[in-house]
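One protein chain omitted, others in place.
Right after this comes chain A.
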Amino acid sequence: MSNRILPLELIDKAIGSPIWILMRGRTELTGILRGFDDYVNLVLDDAVEYSPDPRDKSVVVRRELRAEILLNGNQVAVMVPGGTGPEDSMAARST
């Protein structure tokens, strides 16, 4: 009938795979997507957080949370299915 794919269907297909989340502000996270709801609150396993160092905002700190997390959908800006984090981005490769 239709071959349209709804945005959240795309995210549903990413369940069980790595996903890269860009938050409002400068925080980014990666992890294995376990599930989500209609508000796009996300459950991530083995999450890794990339956030600016509180002492020197130009430095990004990588933090392995080693746990399952529930991420507030309110703060989510962009999701990249299959993405493995800022180290993988064009900006990181060019430096």
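FYI, a contact is a pair of C-beta atoms (placed from the backbone, for glycine too) under 8 Å apart; a residue touches a chain by one contact, two chains touch by 3 or more; residues count from 1.
What we mean here is this: contacts and distances are computed from a predicted model.
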Of the listed "Monothiol glutaredoxin-5, mitochondrial", "Sm domain-containing protein", "mitogen-activated protein kinase kinase" or "ER membrane protein complex subunit 2", the name UniProt assigns to the chain that isn't shown is "Sm domain-containing protein"
Chain A positions in touch with the non-displayed chain are 6, 8-9, 12-13, 15-16, 23, 25, 27, 29, 34-38, 41-43, 47, 49, 51, 54-55, 65-72, 74-75
